[in-house]
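Here the complex is missing one protein chain, while the rest keep their positions.
Chain naming follows the written order as A, B and C, and within any one chain the residues start at number 1.
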């Protein structure tokens, strides 16, 4: 039988994402609600190894629901990838009387949690937080909705210039393996074409689109390019490639970069974070472990961490079709 | 057999909502994609009666996806509530060679469409657009996600003052019958209490919350109140009521009002509008009528207009529970 | 000769304004730069009386430049209006070894400072911070520029609805004695008419404007009304008054309220706060007292507190003229 949980530790790890603070807050408040103790771990798994802990009460997390980043800070820990590192971390948790751990992050975070659970049978629940939305088993990850809004607001600004000058802009957005940001922000920003990691025929279709755009009387164009798209060219090379056959275009490149990770979370992400934070604590007090709490059809679901890490997420072909139609 | 659709008219009606322009754009672009003609109707059903039409092409709707409001304008038409009015509208549509109609709006809009369809067997598809999210059969209505962000951003600003002065703020948000905005924005803004139209025990719970807040050391408080909450007091009377038993509070009232309807749509609403606009045209070319295109589990679904208008939407008890826990 | 300053206290008082945190930060960092000690006083003059102090270092104020409100909190202190109160405050300051005081706020704050200085010859410098811009001797007060942006963004949202529905909106903005917010935001938001505290003929001109608007083919209208305008009617009564003679209008009222005080400060306010914070500390170390540091022609100036409190600010007739011309 699962040991009764009296004290829960929470950490954020990997790339930061808007909504992490809101999720920490919900974990801490849920502990308070259920009369459990709560410990914040600074700097992710590295802080776990070093015992960089602080007791958190309901009042410790006031006024953070609307802040980007993570007040517990994050890091990537090489040491936690070693057995020795994880053993130290386990010792620190045991010394502090911690019974269970909530880890907030993406696939690297969950992989670390999986190893840790296997080696020490330590109760772990993960909360998916990454702007890329590239976790299996949850409809949305924390930070993704906010990042979409950041991206479309940035492209709206660039479109002011594109329209004023009849220019072609290539805009790079985040997404190494998943095109969710590119596809959704591309539709949302009214992009003429979108290049995705999940598709191969990018360049040829882009050239066809440009031809079509010209014929249909479009005088400015936005092309959204996911970081991980598969043309084999970087975005500056793509621009060069287009300019060779389309001398009529005044082409500009914009790499949106790190602004996509920050900012105050959207209401959607704050509510999602609240649901998942509550869900994580309730899963642990329910004796669950080795799972991620995700959201499916707006309800909290429990997904084995192994499943969450699978790489066979389905690509939304229907949404790609919508993109093609609305960009005519 | 359904008549082949060659020409589609589109209108917006009732209260405006962010995403209406994006939906019009998607309808127009879909018509263009499928080689159908498209006609924009100005000022909703009133413009339908007056034949206030304009031919729209794919280029007519450029650079509107990010604009609030509706460029086709909206209105409430008393005349369309009469048989004579609807007969005139039908004549205008027939004269213009229109085969089908897409109506974008809320329950009043759909009711009008339902009557019109019954009387003239005229193909009609509705797109749900209202910030209140109070339409049955769709997970989300257009404008709702944007309104949530507008509300939490406004409350974030007010919280700056609440925290600086240790004040209690009562904030009224939209929602006559549905508490979706109040509940979600209340969680998202970290409100201490939320009063909803779907619940009765509002006042007592609020007073309990205030007691609890005081004991837990909270020095400022935000209470979110839906327009249609059931205490029988308006928000100024509520403030007065609290001040009688809680002299320690410096209480302020803020009615957010009309800013909640406007603004550039969120990415979520733009993508939703694009899906639904495409879905509406494809439903019509598929021979469907008398339905609303909604979204369920992120897929476009067809819902009979009668169903959409039903008033027995389920209240999200689970989310209410999350609100209670995260506000400890 | 003025005593050498070794330790400076800083407080915020009265209504909060965006940029207060940035000003505190600049005061603290300037102290650090000049090797002075710095003490933060919580809750304004009330905290001064209660000795609610905290030592502040350059690191205490990290990551606050972009936050609205004031982390030192503010209050209105009745006790400080009494001699006894001020005597207690002086004792606390002396006990803590504080040599000088920076007070950030508006006219109430400066009046308190003036009394305090007279009674105890205690060095005081004020920094003007109020969204109303109603301080004499400085071109701008902290928070004013941010409030203008908040107001025009709110009216932009409301205009979406006004345009979509051909409506007339009356929008109340802050400003009891000064029309700066109303006049500038009215021009910035493209209002058709603006009612100001500094003018008498408001109602008649408004009615003339509405006539003119109707003739010139305007289909929607925004009228910006300062809190303190002189018609003798509140904004709801104004709406009623218009509706009697203009039945063609669908009139709505929006009171923007407390959102105007909050929010992340604009770059302008952050830079202004930085200049004034540095200027305040340098004025004190220079032996100045009983002055406000303001900004005139983009340079920091020293203004006697008595002058700052004068009520004969000039009204910008030229800008009123611009408003009249651009609203034709």
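Observations
Here is the rule we use: a residue touches a chain if its C-beta (ideal position, glycine included) is under 8 Å from a C-beta of that chain, and two chains touch if they have at least 3 such contacts.
Small disclaimer: the values here were computed from a predicted structure and weren't measured.
Interchain touches from the omitted chain, evaluated on the whole complex, reach A, C. Residue C:30 is the one among C:30, C:46 or C:138 that touches the chain not shown. Listed residues A:57, A:254 or A:307: the one in touch with the omitted chain is A:254. Looking at C:37, C:145 or C:229, the residue that reaches the missing chain in the full complex is C:145. Residues of chain A in touch with the missing chain: 12, 15-16, 18, 20, 67-70, 73-75, 150, 154, 156-161, 163-166, 169, 252, 254-259, 261-263. Mapped onto chain C, the footprint of the missing chain covers residues 25-26, 29-30, 32-33, 58-59, 62-63, 65-66, 139, 145, 148-149, 151-153, 156, 159, 163, 184-185, 187-190, 216-218, 264, 266-268, 270-271, 274-275, 277-278, 297-300, 316, 318-319, 321-328.
Note that in this section only the chains that are shown with their structure count from here on.
Taken as a graph of touching chains, this assembly forms an open line, each chain in contact only with its neighbours along the path.
Put simply, the C-alpha centre of chain A and that of chain B have 28 angstrom between them. Per-chain Cα centroids separate chain A from chain C by 39 Å. For chain B, residues that reach two or more other chains under the stated contact definition are 156, 159, 163.
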